[in-house]
Structure formats: structure tokens, C-alpha cells
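I'd like to ask some things about the structure below.
Shown here: the complex without one of its protein chains, the others still in place.
Labels A and B are assigned to the chains in the order they are written; within every chain, residues are numbered from 1.
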Amino acid sequence: MGEAQLVRKAMLGDAPALENLIGRYYDTIYAFCCRRMGDISSGSDVCQEAFLKMVQNLPKYRERGYFKSWLFTIASNCCNDAFRKKRPTAGLDESIADDSPAFEQGTENAMLLKTALDKLPAEQREVVILRYYHDFSTNDVARVQHIPAATVKTRLYRGLKKLQKLLGEDILLET
Amino acid sequence: MKRKKTILFTDYAVPPVVQEQKRACVENALAGMGTVGRGGTLKEQVKTQLGYVGPWFWLGLAAVLVVMLVLLGEASIQAGTQKEALLATLALFSASGPVVACLSAPVLARSYANDMWELEEASFYNLPRLTALRLFICALAALPVMTVLAVAGLGITGAIQGLTALAVPFLLASGINYCILGRLRGLAGSLCSIGIGLLLAVLCPALFLWAEEILPLLWADGTQVVSAITVFACGLFFVLSARRFIRNPSITY
Partner (left out) sequence: MEITFDRVTKRFGTKTAVEDFSARLPAGVHGLLGPNGAGKTTLMRLMAGILATSGGQILLDGQPVGSMGQSYRAQLGYLPQQFGYYPTFTALDFLLYMAAVKGLPKPYARAEAEELLEKVRLGGETNRKIKTFSGGMKQRLGIAQAMQGKPAIMILDEPTAGLDPKERIFFRNMLADYARDKLVLLSTHIVADIESIAGNVIVIKKGKLLLTGAPDDILQAVQGKVWECSLPLREAEDLSARYPVTSFRHQGNEAFVRLVADYSPCDGATQAPPGLEDLYLYYFADEGVESDGITA
């Protein structure tokens, strides 16, 4: 079944269609939320919240072929809301990974990259995650963040530059 | 030269999905399906209604704006003074807004005649509420043009008089509409609100010009103060009656 038809059926309350739709996107949204939030537990909770919001907002979704971007926008907003709830006085830039269960101790590279990514400003971090972990084009990222493509490129450039700086001169970040 | 260590983005991997969590997510989402949610905030309700307002609504509004601009030109010629013409036109235009909204609201007066009133009364937006929302959309849509008119006429009318001519009839007419529609239902409510709207549309320009002549005689330096107070009072009346109307929990008939 095509995605447009699946979305339409899910919008109209067809439970199997909704299950199918969630099944298609769960893994990718889960990965996005975990990286965005900086830890598994929060990422998992936000992922669940994102799909619930998806269901509640499906009636408003206009079929224009950008369902994935729309879903990622919801996930991004849920991540922002979660950050605000956890630390109302902190900005969205601060990662909450300090006092919550961290990722499993993977390779040293993974920890270095994660630490650096967590220190990026929220909007730059998101652009980098969408671009390099989810293969979003510049236009797709622009759609998710509701900003012009040029701004996406700027954020990406600055994000990569800052990441490299955070990783240090001895490390080369390969895209 | 020291060899740099290379890190790839893919080095940072997320642990695999736990199937129980995935299942819980699906069940949570399925539980979220049910009665379709309606917008709670005014912004959401306006956005929903905008989806239904068709091209004829906008064309009608544009036509009204064009007529007003033509009237303005005609009035300038007839009245002889630009200031009086502009003030009268602004007042007429402003008072007509609620009438246009009532007329553009779907079949407000035809509801009873076509036996639709029962269905509509039991709906999320009964007709008065729908009219109120459409009126709000009218106001938002007309605001840029009205502002341009008022600003363009600043040099002629003065800021306070221009604002008064623009704001007072609209706020007054809309506030009265909300009061009527909050108490009278069905055909009676529709006819009453349209009738009063038309009456105000005819009276306001004349009243305005009369005030312009009489006020300086009573209080030479006080015209602007009176204008400001009038705008404030009408604004307060509009806000209070609109709030009461929109938040009215009673579903009595």
C-alpha cells in the first residue's frame, strides 16, 4: 500500500493502517529522539509522545507527499517540549544527558562524538542529526524546521565547524 | 606529523529498538484514536474555519473593499472636503464589516426555512459561534486594508479621528451582534443582527460627521480626548461581549 493511502486510512481511524505506519517509522524516529535528547530513556519517552501527537494531529495533515518531514517536525517539537519540562530555566541548547542514563559504553569514538554533539546548540544539533543520520536533504530539513534552505546550510556549516572544534585538532570528523 | 584519528558519524550508533517498547508505543497511539479533536484555542479554531472559507468569501470581501474605495472617491467629490469624505467612508466601511460577516456566514437566515437548525444547534459550532468566528476572520482580513486607509488618511483626518472612524463603528456593531446572537437564536437572531448591522452602517457615518461638528462647540480642546475614550469604551464592550459569547457554557435554547 502506498504511503499516501496508508496515511489516509490511518487518519480515518483504521487501526491496522496506523500500526503499519508506526511500524515504518518507529526505528528512525526512535533513533532521532535518542540522539536529540542524548539518552535512551528520554528518547524512548519522547518517541512515544511523538507518535501519540502524530495520531492526534493526523486529521490536520494535508497530503502533499511530505509525511516524513511532518512526522519529524512533530518529533522535534516533542523533544523541545521535553527539554523545557525537564529544565524549565535552561535553554534548549543544554543536553540533559548529565544526570540521566547514558548510552551504553560503546566505542570511544561513539562517546567522543556523542559528547560533542550534545554540546552543540539545539538547532545545529538537529540539522546535523537529520542530515547525517537520516539522509535528509537541505530542503527536507528546511521543511522540518520551517526555515529557509539557506539557513539550513548556515546551521549545518556552523554545526560541523563547532563539532570539529569540540572534538579537537587530533580528531578528523568524516562526513 | 601526528596522524589524526578519524571519527565517522556512523560510529555513534543508537542501541537497537526494544520490541516491548515499540509495542507499547503502538498501543498508546491506538488508544489516542477516537473522537476527532477540535481546536481548543481561538487560533486553532480560526485556522480550522479558514480551511472551509472558499474563494467566494475572499472575492466578496475584496469586492466590498473595492466598493469602499470607490465610495471614498465619490464622497470626496460630493462632500467637497476630503476629511469628511474619508471619515464617513471609514465609518460606513467599518460598520458594514459585521453585516458582511453575517451574510457570508453559511445560510444563517435560511437555517429555519430549510429545517437545518436542529442539526446546526447540536453541532460543535452552533451558527452564532460560527458567525462570530467568520466575523473575526473578516476583521483580520480587512485589517491591513483598513490600516492602510487610515494611515494614508492620517494627514487629512488626524490620527485619532481616523482611528475613531475606523474602530468605533466596527467594535460597536460587532459587540451588539455578539449580544444579540448570544440571546436570540435562529431566524430571530439572524434577522435582528443583520438589521441592526445595516442600521449602524447607515447611521454611523452621519453620526460621526455630526459629532465632528458638535463636539468642538461643546469642548473645544476635548475632541481628541473624547475620541480616545470612545474608542477605548467600544473596544472594551467588544472584548467583553465577544468573550462572554465565545465562552458561553450554556447550551440553552
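The rule we apply is simple: contacts are C-beta pairs under 8 Å (C-beta built on N, C-alpha and C of every residue); 3 or more make two chains touch, one makes a residue touch a chain.
None of the values given here were measured: they were computed from a predicted structure.
Colleague: Among the chains you can see, which ones touch the chain that has been omitted?
Modeller: A, B
Colleague: In the complete assembly, which of B:Lys4, B:Arg23 or B:Arg38 touches the absent chain?
Modeller: Touches the omitted chain: B:Arg38.
Colleague: Can you list where chain B touches the absent chain?
Modeller: Residues 34-39, 45, 48-49, 51-52, 106-107, 110, 114-116, 118-127, 129-130, 248-253 of chain B touch the chain absent from view.
Colleague: Across the whole complex, list the residues on chain A that are touched by the chain not included here.
Modeller: Contacting residues on chain A, toward the hidden partner: 8, 11-13, 58-63.
One rule holds in what follows: only the chains that are shown with their structure count from here on.
Colleague: Flag every residue of chain A that touches chain B in the complex, lowest number first.
Modeller: 13, 15, 18-19, 22-23, 26-27, 30-31, 34-35, 40, 43-44, 47-48, 51-52, 54-56, 59, 103-104, 106-107, 109-110, 112-114, 117, 132-133, 167, 169-175
Colleague: For chain B, which residues count as touching chain A in their complex?
Modeller: Answer in residue numbers: 2, 4-9, 11-15, 17-18, 21-22, 24-26, 28-30, 32-33, 36-37.
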